[in-house]
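One chain of protein is taken out of this complex; the other chains stay put.
We call the chains A, B and C, going by the order they appear; numbering starts again at 1 in every chain.
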Amino acid sequence: MNNIKLNKELILSLYETMLKIRLFEKTQERVFKTEQEGFTHVYTGEEAIAAGVCANLNKDDYITSTHRGHGHMIAKGGNMKKMMAELYGRLTGYCKGKSGSLHIADFSIGVLGANGIVGAGIPIATGAGYSIKLRGTSQVVACFFGDGAVTQGTFHEGVNMAAAWNLPVIYVIENNLYMVGTKTERVCKVCKNYAVKAQGYGMPGEDIDGNDVIEVYTATKKAVERARSGKGPALLNCMTYRHSTHFVGDLDVRDKQEIEYWKARDPIKRIEEKMLKEKIITEDKIKSCRDKIQGMVDEAVEFARKSPVPKPEVALEDVFVE
Amino acid sequence: MNNIKLNKELILSLYETMLKIRLFEKTQERVFKTEQEGFTHVYTGEEAIAAGVCANLNKDDYITSTHRGHGHMIAKGGNMKKMMAELYGRLTGYCKGKSGSLHIADFSIGVLGANGIVGAGIPIATGAGYSIKLRGTSQVVACFFGDGAVTQGTFHEGVNMAAAWNLPVIYVIENNLYMVGTKTERVCKVCKNYAVKAQGYGMPGEDIDGNDVIEVYTATKKAVERARSGKGPALLNCMTYRHSTHFVGDLDVRDKQEIEYWKARDPIKRIEEKMLKEKIITEDKIKSCRDKIQGMVDEAVEFARKSPVPKPEVALEDVFVE
Amino acid sequence: MKTLTYREAVREAMREEMRKNEYIFLMGQDVGPYGGEHRVSGDLHSEFGEWRVKDAPISEQGIIGCALGASITGCRAIAEIPFMDFIMLPMDQICNQIAKYLYTFGGQASVPLVIRTAMGGYIRAAEQHSQCLEAWFIHIPGLKVVIPSTPYDVKGLLKTAIRDNNPVIFVEHKYLYGMKGEIPEEEYTIPLGVADIKKEGNDVSVIATSYMVHKALNVANKLEKEGISVEVVDPRTLVPLDKETILKSVEKTSRAIIVHEAPLRGGIGGEIAAIIADEGFEYLDAPIKRIGAKDAPIPFPSVLEDFILPSEVGIEKTIKELL
Partner (left out) sequence: MKTLTYREAVREAMREEMRKNEYIFLMGQDVGPYGGEHRVSGDLHSEFGEWRVKDAPISEQGIIGCALGASITGCRAIAEIPFMDFIMLPMDQICNQIAKYLYTFGGQASVPLVIRTAMGGYIRAAEQHSQCLEAWFIHIPGLKVVIPSTPYDVKGLLKTAIRDNNPVIFVEHKYLYGMKGEIPEEEYTIPLGVADIKKEGNDVSVIATSYMVHKALNVANKLEKEGISVEVVDPRTLVPLDKETILKSVEKTSRAIIVHEAPLRGGIGGEIAAIIADEGFEYLDAPIKRIGAKDAPIPFPSVLEDFILPSEVGIEKTIKELL
């Protein structure tokens, strides 16, 4: 596979992943309001990043995820039923229904966990990289986090260690310009061209269009190959924008024009247009693809709804293991 | 005063400050072993940094200091008697003898405190900068810390905030290549040219010869002028080397040749040679200067020795203020 | 009298104090135009502007360190950590720096700052957004710890905390933000170190904090109809602790139950129980009981969260077992 021209199957599969995330999240936004408890952060608008990054990963590669983590799970091959059941707080969910939207993980496919503490996953990803080095495998780690997380000390500490020791970790910034209701540029002078920070740690960094799945894919590919061959980590700063409010139900303080600007750059619309133009797909196929995936999502919702609520005593399980 | 050629008085005063530090520390190394309790870290070899930086500061400017903080105090105009009394744990010391070598401060001259936690002073300095902005004065802050402290999350967080908000803080790295017994390059890929990190925060940074007091002075002058005029912080990476072990009595794991290399670049020897060459000073004057300062140090030791030990109940004072 | 929510009472306390002293500032994530994670700061940014109501990066160590640096150089900081769970990040700044600054430097500089944070569960926010950690802070000499349970208390205590020349950990409760209460029109403050007997009673003393005060009151009101007279004591501040009021109550009732939301083990219930078991030993007619969260992190769905956290049913049961 060459660097710029990806083959048709790959593009289709990237597209399908993005669509899965989109339809899962659109459905989640809807069902959350009436059927779930707690809080939920959705990933709509940022799908190209999870899809483009994870397409480069093997099943036994690791990722660490964030509060906005559903997309990462799906892109890494997570089971939508178990995900949705978790969001509903059901026993069949990934975490027995204990932890909900903020805390999904699937260790069987290398998803080492979403995290409610901004930036906390970064040194954990570094540790997974350390473990790969110590165990001598050729796995890699992709570590997802937001532009806000870059202002955490954990970013600095975790990335520095990986760079110092050439650990196989790809640090992926999902740079959506905001941290909750505050524009990141208000608290961070360098925040759109984060790649420059990589130099300060002695590792490669790239600023990329995070709404272009092919750009994300190819940049990650380079970084993953480098990491697998023992050359160390890289930083990918993926510019993007969330379509939703920070969490479902939050107020939106963002500029209308800014929202319009970015919605016009919707990563899914963009790949659909490209595929249509390059005759990789037809309008019909798009529709059937959407229908098929929506069917999967609906099934997941049904599964969740029908699943049992945990008994109260489940709350005392898993404090310690034997 | 032009940029490169400093006037004679200034050079002499920089020299005198360095000498004060050197002789204080050499004496401290000696008396510590038999007359004091606790631990002490001395500043020998790094005098050009404190002297060059603080010569640019007014009395009401602030500094934050480190575990290796005696030099900062002296350069900012600290009282040697009160310092020495503190090191001896005497009631006449800066902190009533409570805190010793690791924790000297003099708020009356803007020394906001040495710190036993590596890197912890960095956000505190940022906060002093914030206070200057809020109160609308033209003060500045100089924040001292080691090359090891750069690997702390507090460095990242504190510097980012100052850069984002154009706070008047000069971050001064005393880059002596080591963090206790570990060479910093073992845990940090970029560690000799730390200035590159400044770009990642959107502020100026400079790598300088920290054993050349005139270079330190002029680089700081630029940064201080910039900060006073509201243009924001700067990072100065001053390369240096400590003559002593990490703390007095510690083992030395450093390479003999490396030690020799750096001792040949002793900042005090260098300025003496320069002054002699440029006829700013004579050998006689050097000797009399040394004698005078050693006399001051000896007086400080005498003062400390004669000062009263605090009563046990002093240990319960200052937990809260009225 | 007027009616305010707990949230509004906090905001009003800040507004009144900030109007009086131009060197007081509030810093925290999203406290600015957005109005605060829990909408506590509200319109303060529009009244006081950018430098007095400052949006911070996601740098908890930076925020607290900055608050410290400003507070030793002529300002008074109020720092907001919107979920007490996040306070784990700046523990060094709080407990190694702020708590010890005055002491370490021999009294040279006081640290007049308030760290406002919101603890507590019952909001389905899961393991990392529900914790109560007040017990950690009472263990560190040099910090005052305030934990108000009503709009009236929160306003009066916050004003006192802001004026205090010492660092104060000010622990609000997320579930209480929406609770309404009566507040005097005129200005008032409440001193630190004075407990409040929220309900008088003779049969048993229930010492409860924060949201648990309301649960205890509900139970007390219910049991009153059954002829059981419960005294509910709200310490309001943990450091300083008004142990006289607690001991006097136990002297009267001869029975003590301590209720807090934090996990039982290592919670403030141990401290209070130990004080009673020492200084009030002779008053006791029965074992001292503690109620706190069960030994697990806090799961998110109501069925599980309500099982872990203290409940009115549980408080009632313990009272009845003790009598």
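Just so we're on the same page, contacts are C-beta pairs under 8 Å (C-beta built on N, C-alpha and C of every residue); 3 or more make two chains touch, one makes a residue touch a chain.
Note that this is a predicted model, so its numbers are computed, not measured.
Touch, as defined at the top, links the missing chain to these shown chains in the whole complex: A, B, C. Set against the missing chain, the residues B:52, B:69 or B:119 yield one that touches it, B:119. Remark: the omitted chain is touched by one listed residue; of C:16, C:203 or C:271 this is C:271. From the set C:79, C:118, C:204 or C:239, the residue in touch with the chain omitted from the display is C:239, counting the whole complex. Residue A:131 is the one among A:13, A:131, A:199 or A:294 that touches the chain missing from this view.
On the side of subunit B, the interface with the absent chain consists of residues 37-39, 89, 97-100, 102-103, 115-119, 148-149, 151-153, 179-182, 184, 186-188, 251, 253, 309-310, 312-316, 319, using the contact rule stated above.
Against the chain not shown here, subunit A presents residues 62, 64, 93-99, 103, 105-107, 112-113, 115-117, 120, 122-135, 153-154, 156-158, 160-161, 164, 317-322.
Touching residues on subunit C toward the chain that is not drawn are 85-86, 88-89, 91-92, 95-96, 99-100, 103-104, 126-128, 133, 135-142, 239, 262-263, 265-274, 276-279, 281-282, 284, 286-290, 295-297, 299.
In this text, only the chains that are shown with their structure count from here on.
Among the remaining chains, B is positioned farthest from subunit C, on the basis of C-alpha centroids. Averaged C-alpha coordinates give centres for subunit A and subunit B that are 45 Å from one another. Counting partners per residue, subunit C has 56-57, 59, 61-62 as the residues that reach two or more other chains. Of all residues in subunit A, those that touch two or more other chains are 151-153, 186-188.
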